[in-house]
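A single protein chain has been omitted; all remaining protein chains appear in their positions.
All chains are identified by letter, namely A, B, C, D and E, in their written order; residue positions are counted from 1 within each chain.
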Amino acid sequence: MFYHDGGQLQYPVRVEKPNPLFAKALQQAIGGIEGEMRVCLQYLFQAWNARGPSKYRDMLLETGTEEISHIEMLATAVALNLEGAPVSLQEDAARDPVLEAALGGQNIRHVLSSGLGAMAVDASGVPFNGSWIVGSGNIAADMYANVMAESTGRVLATRLWNMTDDPGMKDMLSFLIARDVMHQNQWLAVLEELGPEQLPIPNSFPRSEEAGEFSYAFMSTRKDPKPDAFDGSRWVTGRSIDGNGEFSFIADMQPLGDVPQLGMADPRTFAQIDQIAPNASARKRLREEVAGHVHDGDD
Amino acid sequence: MFYHDGGQLQYPVRVEKPNPLFAKALQQAIGGIEGEMRVCLQYLFQAWNARGPSKYRDMLLETGTEEISHIEMLATAVALNLEGAPVSLQEDAARDPVLEAALGGQNIRHVLSSGLGAMAVDASGVPFNGSWIVGSGNIAADMYANVMAESTGRVLATRLWNMTDDPGMKDMLSFLIARDVMHQNQWLAVLEELGPEQLPIPNSFPRSEEAGEFSYAFMSTRKDPKPDAFDGSRWVTGRSIDGNGEFSFIADMQPLGDVPQLGMADPRTFAQIDQIAPNASARKRLREEVAGHVHDGDD
Amino acid sequence: MFYHDGGQLQYPVRVEKPNPLFAKALQQAIGGIEGEMRVCLQYLFQAWNARGPSKYRDMLLETGTEEISHIEMLATAVALNLEGAPVSLQEDAARDPVLEAALGGQNIRHVLSSGLGAMAVDASGVPFNGSWIVGSGNIAADMYANVMAESTGRVLATRLWNMTDDPGMKDMLSFLIARDVMHQNQWLAVLEELGPEQLPIPNSFPRSEEAGEFSYAFMSTRKDPKPDAFDGSRWVTGRSIDGNGEFSFIADMQPLGDVPQLGMADPRTFAQIDQIAPNASARKRLREEVAGHVHDGDD
Amino acid sequence: MFYHDGGQLQYPVRVEKPNPLFAKALQQAIGGIEGEMRVCLQYLFQAWNARGPSKYRDMLLETGTEEISHIEMLATAVALNLEGAPVSLQEDAARDPVLEAALGGQNIRHVLSSGLGAMAVDASGVPFNGSWIVGSGNIAADMYANVMAESTGRVLATRLWNMTDDPGMKDMLSFLIARDVMHQNQWLAVLEELGPEQLPIPNSFPRSEEAGEFSYAFMSTRKDPKPDAFDGSRWVTGRSIDGNGEFSFIADMQPLGDVPQLGMADPRTFAQIDQIAPNASARKRLREEVAGHVHDGDD
Amino acid sequence: MFYHDGGQLQYPVRVEKPNPLFAKALQQAIGGIEGEMRVCLQYLFQAWNARGPSKYRDMLLETGTEEISHIEMLATAVALNLEGAPVSLQEDAARDPVLEAALGGQNIRHVLSSGLGAMAVDASGVPFNGSWIVGSGNIAADMYANVMAESTGRVLATRLWNMTDDPGMKDMLSFLIARDVMHQNQWLAVLEELGPEQLPIPNSFPRSEEAGEFSYAFMSTRKDPKPDAFDGSRWVTGRSIDGNGEFSFIADMQPLGDVPQLGMADPRTFAQIDQIAPNASARKRLREEVAGHVHDGDD
Partner (left out) sequence: MFYHDGGQLQYPVRVEKPNPLFAKALQQAIGGIEGEMRVCLQYLFQAWNARGPSKYRDMLLETGTEEISHIEMLATAVALNLEGAPVSLQEDAARDPVLEAALGGQNIRHVLSSGLGAMAVDASGVPFNGSWIVGSGNIAADMYANVMAESTGRVLATRLWNMTDDPGMKDMLSFLIARDVMHQNQWLAVLEELGPEQLPIPNSFPRSEEAGEFSYAFMSTRKDPKPDAFDGSRWVTGRSIDGNGEFSFIADMQPLGDVPQLGMADPRTFAQIDQIAPNASARKRLREEVAGHVHDGDD
């Protein structure tokens, strides 16, 4: 069960110079794939689906809940950046190109659909999509999904920080950037705590069932082999990261399979006659079968 | 079966000063969630699915058909607003910031994809989505869905009206705004005609099967209870709107359920070993089972 | 800012006979358009965007927070219904058609993607979509959006209740059904509290700007007029619901606008020549202009 | 402007043996990419956007309007196929595997969301998407889009015809299949009427601006050239279909461009240091700049 | 199996004057419905699914592979057009409206999400969608899908060509425009090689099963019949394009079906009482059944 404290924000949100274009940009941190709705729901779903030691469930619930507060901060920031935004064409366009550019550049749905408030969309206006919420049931895969989410999330936050010179916005983002540091570390800490034997993920699949001769080989797909292409690079040299093999390099990978033979089409799928009938006489026969009486317009 | 009259419009559509940015905005009223494609298809699907008294089906068909004519008007308005729109960067950008802003601000797909015509997208260029079409099979739920659609639709139309100073566009929108008035009233009239006993929706579910002690209680989810938070507000005071209960206020809602216990993960889902094996020895055993021969790159 | 209480559920969630097909059905109440993710986020976004009297913001925050707990309950219910679900074809298919039907009927991504846990998708596996979250900035429109969401939500919950005979699931749904009663009443209570003058929505648009002669007229779009089609029906008779007009009936609506004349296509949009050039000689000239030297393959 | 005739169907729709699984399949012909919503809206948008000779606009409007009637027929067919469909698990599952399979196999949202009516989704339950509506502003491109839509549409209709043995459904589909014949012919008739010089599309682009030596050459992308791969095939032999060139065969296409050199990353995009700083000393300097005071948790 | 040659481009890609607005426009040719991801994947899926004569599979594989190289060229073009793009508001907005317009007009996710690189989205920022990939299993339908894709693709490319005056970009586009010529011709060549009896598609469906009297008739859906509407037009006159019928014109199409009678709603779908109970007494009875004890808030 969940609670709130009457709307107080986790961290202050101030906007000194509202900027509707920055409001559009901030939407990426709300409804974008790198945004807070994604991490929030991802951690909560992972918590709710968690099987195994309960402390991981508990921890995911803690941080998933924190992320709701981040969405709240960003939604507030969007609303504040939209205060006084231009809402019509005539008053600005003909006169002041800067204002016109602002109206053209902003998310016009902030005027039309939300009445100068935040929406569940990204910076292009594309709606948040539930497919982004990863909860695989495998904790190591999920932790990497979380590290990735916080990494792209912090990259996004630094770009937003750089985009604005509003001190209030920079301050808010400095907090979110810090939290992303913690969360990157946190998910990696889970992996460390689980121990070094997490790889390959899933680590519960019997390795003997794997086509093991391809498990640690870098296969080049170059048309013209270049055997020294990655000499000295870590991914072709030395012990594999999971500690279970040696990296190798296959410079001239050859197809191991044949050209597939799907044969003729099933007549019940209504392909064209040439796909169904294997030769001229079969085609002729099928063509005759198909041609029945069709009422001509001039009958 | 449906008919047209050769393209004559339900109401005149004139554009005196074509404005590609306004064309972009108008797209919200075509392909946006508040737009005419949604109400048109929503009413038609509700009609086609209608069970029960036939007059509601008839009425939905009438108005669903009218809405096709509204899409037609708006599509025409978009095409007219795109007449003479800038279609290239070089001719405008380096010279005239207002024109450049126009090109940057318009939906560039109006140039690239539709050749200066309307598309089935919203003001951000996001395509119309069939999930928005609500036809629940329950007429009261559907009527509220329709009231809501016409309410957000009229809000949108007034914002578009305010955005432009083109007299032709203002005139067209004054018509659409008026029709939204009628349609709001119309769906509420159906609810009134059906009689006061429509709530709660669905009204055909046996109330005795409901956890009735929670049916009229406002539950606060505040971390720190505030018993007087809504003193005097209608939603915590007096007879419920449906007439079947009294509103009450639970200031300090407590969880009634436990923490869920999902247990260990099913090994066949290939979670990590720590999620599957309940203790150290089981983990050790599983780890040994899993580790089979894997061909090392240096074999 | 938001809090949790360590995972205790708002109401007990028990599953006596896990059923993966019911798990699939329950997904509609999580990630479907009638589901809890939608209402949760809708109320929270409406709260965060709320302008005007603060008590509506407060109330939306209260109930939006409660809805997170409903998602939690349903996600738990999905996970519990998936306990022991079939995860492979060979063990069931050839032998037991009921089990095979279960595997065919369930959401196979519950096996493949989530490892027997809930996902942010609907009962067809279609991901949750942020476009469903309505926060228009107009409180009356939003309240109707909320009534509609709770109406389709309760219809869904009663259908789920009817679909199962698991006592634990029926109990959980009896609670959610009750809460939907409250929330339907709650949003209507806001409208009542705001007073009778909320219609038409938005009520802040100057009525004189509206094409008022069409504001209360039911326009028939029948090909062959039927003047008595709705005799006695509320939507063609008597005072309008908003109290500002009289319903009337236009049985034979005629187009008020002309056939639009878009003219010839702009050559810079690269339409076909016949669309650009208005007559034979212009077409000939354009055709000659276009035909330049093209290198033939056999040059 | 548009009209209806009170719900009479263009062609009779009868269902003798309702089958909810067939209802699911029919959804493809409503809300799928090959379906009637797509062609309906595609023809209407093409009409509304039509520039150039008005008769094409008129014709598109005629047929677009006919397609609304096809959606109506199919929606009716879905509702009729859902009459008496199973709506709960307990009553069927434990007893009758055929009924259980039906419930598992049907679109469960037909029970949960629409109350046994049609929806704007495809056979997988994926919503109709406005991106499928093609109206390019170029009539020849649009005609091919329409031929393609009617071709995949008729293929779909024949597969549906084959899937059912309900005589009513077969009859309805025999009508839709016939109409698809007409419409395939119709769009090709437009192309014929426009004359043989429609290709390449658009035919208004100056051919001299094209890299003409590649305009009629089949370029093989085989790793190991096979010069006789398509000997005698039409696409490497003879006059091009547009009549403006000769087909040729390049068996050993070589890259004409270099490997792109994007250089180092812009520091303001917050790439990793190694992407920004070109050498060890620059990396060291940047690393020092970046490392500022960060408050340690234990300060 | 697939190969590359170390990143050399099929054709040179040069950008003299990077323009982030043009980068946004180019995205349509990558991730838009008319773009190269679509044709690439469409041809490859058609190849992989090909049944019937193998040479069509081979050819589709050839051209599908070429299209990967086109995506590569366009992605490179986007990255090059983003070199030096504005990434912050403060530095430009207050000072230089042209730069501000550029930032407002560009795809802001090119800054926020990709760090000045290409994305799998269209010019509006809407992600590529797999539903666009058509592979019907019927080769003639697929060929028309391909002609259509190359036609809208070439229209797009010419519009992009017209939009820019960068010589490098014009050169790259002149190559892509030429390739689109070839591919239009190529797919039509397949149809020609297959022979004239490809229509109607599918040509393997027995014509006698079709409602043949409607197969070659243009049905007018005009409210007021206009028998001479298309006099002389090809689609109402003469032999049908498929050679199997004569075009005719039905000026006054009448509904052949009745108004559907779906009857009362199934009580188990929880419609409103008025939809379920056919008369007043039944309604009264159902209303009484439904009304059970509900715990009042004030009990």
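Following the convention adopted for this analysis, contacts are C-beta pairs under 8 Å (C-beta built on N, C-alpha and C of every residue); 3 or more make two chains touch, one makes a residue touch a chain.
From a predicted model like this one, the values you see are computed outputs, not experimental measurements.
*Asks:* So there's a chain missing from this view; which of the remaining chains does it actually touch?
*Replies:* A, B, C, D, E
*Asks:* Using the touch definition up top, pick the residue from D:A77, D:V126 or D:L188 that touches the left-out chain.
*Replies:* From the options D:A77, D:V126 or D:L188, the contact with the absent chain belongs to D:V126.
*Asks:* From the list D:I133, D:L160, D:L191 or D:I241, pick the residue that touches the absent chain.
*Replies:* Looking across D:I133, D:L160, D:L191 or D:I241, the contact with the absent chain belongs to D:L160.
*Asks:* Over the whole complex, note the residues of chain B touching the chain we left out.
*Replies:* 155, 158-159, 162, 223, 268-270
*Asks:* State which residues belonging to chain A touch the missing partner chain.
*Replies:* 3, 5-13, 33-34, 55, 58-59, 62-63, 65-66, 69, 73, 76, 79-80, 83-84, 87-88, 111, 115-116, 126, 129, 131-132, 134, 136-138, 140-141, 144-145, 147-148, 151-152, 154-155, 158, 161, 170-171, 174-175, 177-182, 184-186, 188-190, 192-193, 199-202, 205, 209-223, 229-230, 233-235, 240-242, 245, 247, 253, 255-260, 262, 265-266, 268-271
*Asks:* For chain E, which residues lie in contact with the unshown chain of the complex?
*Replies:* 1-10, 31, 37, 41, 44-45, 47-49, 51, 57-58, 61-62, 65-66, 68-69, 71-72, 75-76, 79, 113-121, 127-133, 135-138
Assume only the chains that are shown with their structure count from here on.
*Asks:* How many links in the shortest chain of touching chains run from chain A to chain E?
*Replies:* 1
*Asks:* Do chain B and chain C, two copies of one chain sequence, contact each other through the same residue numbers, with over half in common, or through different ones?
*Replies:* Since more than half of the residue numbers are used by both chains, the interface counts as same.
*Asks:* Among B-C, A-C or A-E, which chain pair copies the contacts of A-B, with over half of them the same by residue number?
*Replies:* A-E
*Asks:* Cα centroid separation between chain C and chain D, in whole Å?
*Replies:* Chain centroid spacing, chain C to chain D, equals 23 Å.
*Asks:* Measure off the straight-line distance from the CA centroid of chain D to the CA centroid of chain E, and report it in whole Å.
*Replies:* It comes to 5 Å between the two C-alpha centres.
*Asks:* If you look at chain D, which of its residues touch at least two other chains?
*Replies:* If we look for residues of chain D contacting two or more partner chains, we find 1-10, 48-49, 51, 58, 62, 65-66, 69, 76, 79, 87-88, 111, 113, 115-116, 121, 126-127, 129, 131, 136-138, 140, 155, 158, 201-202, 205, 209-210, 212-213, 215-217, 223, 240, 245, 247, 268-270.
*Asks:* Should the pattern of chain-chain touching be classed as line, ring, star, complete or other?
*Replies:* Contact pattern: complete, every chain touching every other.
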